[in-house]
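Every protein chain of the complex appears in place save one, which is left out.
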Amino acid sequence: MPTPNKLKSVLESLLFVSGEPLKLAKIAKICNVSKNEVIAGVDDLNQDYQKEERGFAIIRKDDSVQLATNPENSQTVSQLVSGELGSELSRSALEVLSIVAYRGPITRMQVEIIRGVNCSYVLRTLLIKGLIERKETVDIRGFLYEISFDFLKSIGITGVKELPDWEELSKNEKVEELLSDSEQETV
Amino acid sequence: MPTPNKLKSVLESLLFVSGEPLKLAKIAKICNVSKNEVIAGVDDLNQDYQKEERGFAIIRKDDSVQLATNPENSQTVSQLVSGELGSELSRSALEVLSIVAYRGPITRMQVEIIRGVNCSYVLRTLLIKGLIERKETVDIRGFLYEISFDFLKSIGITGVKELPDWEELSKNEKVEELLSDSEQETV
Partner (left out) sequence: MFNVQLEKFEGPLDLLLKLIEEQKLDITRLNIAKVADDYLEHIRGNESIDLENLAEFVSIASRIILIKSQSILPTIEITPDEEKEIVDLEERLKEYRLFRTASEKIGEMQKKKRFLFSRDYLLGISSVFSPPKNINIFDLKKAFSAVVSGIILPEKLPEESVQRIITLEEKIEELKDSLQKRVETSFRELSGSSKDKVEVIVAFLAMLEMVKQRIIEVEQTDIFEDIRIAKINAYSK
């Protein structure tokens, strides 16, 4: 049984990592406490946040709760967000974009094998900027990434096959070999 | 000019929304304060988190900071999110990671001198797992490797100084001598 302080700490952690509203019942189950204790903990936290002028606020709707930023900071927050969205593409981002363009639809793992580095952050950047899209597959591959139609349009083409030397580059032997080698290794 | 409390609140909001590590300079610019004020605010927040047993911890590496959950709550949070932090590492991988952690930014060759074996394959695996990062240098030395925020998160610490025997291993003249000798040899 967690102490009230420990419960508050765990609640904060859980709300922090969840991008979506969390059901009170689900939290109660994970924390092994009653739903009422969760409600009490959430209320306590929200009071702390207000009293101590913290950067957070908990939004409660029906039986779900979600952590959000303190509305008083909204101006600074939107400054950050618009700065991020409007930022120029880094070289890594352009590389990943080109891989998705010439090799898409492609999994994150494949992009990472081709570049030899982790790409989760860069892929997410491109998603947020609407330059690529992802769709879920039913098999083990997980998400497949491809260039967004909006982006194609903005660079004046209607499909990836209109990219320069698409035929040749999309079937580049080195890339093929690298990907098939890696598949064998991970089996 | 924000009051210290207001700055702390804004910092929390920004770190929360960004999710990814934020550069101190970027925060300073958005908040219209000096970099040192940002550092002081971050340190204050981290102390609050510890003192009040909150659910958060701020990770700092070089000139960037990231908001994360308190490692004490790791077990409960794992029930909600499936992290990639937990994959077990081989002995070779751990050795390379340690050398990069204590001696980074470091070149591949320097890592290889310390270990006495080729490390390109291990470095690649660690890069793909996102436990290390690489950056290109303008001079001839090629890539420089350093540990990532994910590495710190995976071993439950908020900064490199919490690494075991940090003082002894991060500043070792003998290693420096060896490294500079070998560098000269290969020119």
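Read from first to last, the chains carry the letters A and B; within each, the first residue is number 1.
Note that in this section a contact is a pair of C-beta atoms (placed from the backbone, for glycine too) under 8 Å apart; a residue touches a chain by one contact, two chains touch by 3 or more.
A quick note: this is a predicted structure, and the numbers were derived from the prediction, not measured.
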* Out of B:27, B:77 or B:132, which is the one that touches the chain we can't see? -> B:77
* Thinking of the whole complex, not just what is shown, which of A:6, A:35, A:60 or A:124 touches the missing chain? -> A:124
* **Where the missing chain touches chain A, by residue** => 13, 16-17, 19, 68, 81, 84-86, 88-89, 91, 94-95, 97-99, 101-102, 114-116, 121, 124-125, 127-131, 148, 150-151, 154-157, 162-165, 169, 172, 174-175, 177-178, 181, 185-187
* **Footprint left on chain B by the chain that the document does not show** => 16-20, 57, 59, 66-72, 74-75, 77-78, 81, 83, 85-86, 88-95, 97-99, 101-102, 113-118, 121-122, 125, 149, 152-158, 163-165, 168-169, 172, 174-175, 178, 181
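Keep in mind that, in the parts below, only the chains that are shown with their structure count from here on.
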* **Mean-CA-position distance for chain B and chain A (Å)** => 21
* Please name which positions on chain B make contact with chain A in the complex. => 5-6, 8-18, 20, 26, 30-31, 53-56, 67, 69-70, 72-73, 76-77, 79-81, 124, 127-130, 133-134
